[in-house]
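Pasting a structure below so you can have a look.
Here the complex is missing a single protein chain, while all its other protein chains stay put.
What follows is chain A.
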Amino acid sequence: MTMEQLLTDTATALTAIRQQDLPVLQQPLDWQSKYRLLMQLGKKLPSIPEKMRQNEWLVKGCESRAWLLHYHDSANNKHYFLLDSEARIVKGLLAIMLSFINGLSQQELKQLDLQRAFDALNLKPYLSQSRSNGLNAMIMRIKANITGS
């Protein structure tokens, strides 16, 4: 599996998540269904192969380990990512976050209100500062990647 292929597959999966899964999350769901959906959604995101899960891609600050790979397309000045987590529900939450971010420019990311996006999906609590699920650590890493490029 090449990096290029993974980036394409990830982008495709994130589009599918935005179009098919996020509208479901906006509906009132019982908590069991919500978590089942989060797990299914995480499964859609391609895994980062073991040999690519290097320490430099590891995002610290989570109860579970998560990895983030960044690709900056200088032709269109947009940012693309690969993301994986060893925890399934966490991966689903991270996938939702990435579905809002993947393919944005630095300027577009600045304007993105992720808190509001999560509110609309009834997922507000998962973004709060104190959560150790790693969403915040991941967002910080994404921002660092983008501003550093």
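Here is the rule we use: contacts are C-beta pairs under 8 Å (C-beta built on N, C-alpha and C of every residue); 3 or more make two chains touch, one makes a residue touch a chain; residues count from 1.
Assume contacts and distances are computed from a predicted model.
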item	value
Undisplayed chain, where the name is taken from the UniProt record, one of "cysteine desulfurase", "Acyl carrier protein", "Branched-chain amino acid ABC transporter permease" or "Allophanate hydrolase subunit 1"	"cysteine desulfurase"
Residue of A:65, A:78 or A:143 touching the missing chain in the full complex	A:65
Contact with the hidden chain (one of A:39, A:120 or A:140)	A:39
Absent-chain contact - pick from A:16, A:52, A:87 or A:121	A:87
Absent chain, residues of chain A that touch it	31-32, 35-36, 39-40, 62-65, 86-90, 132-133
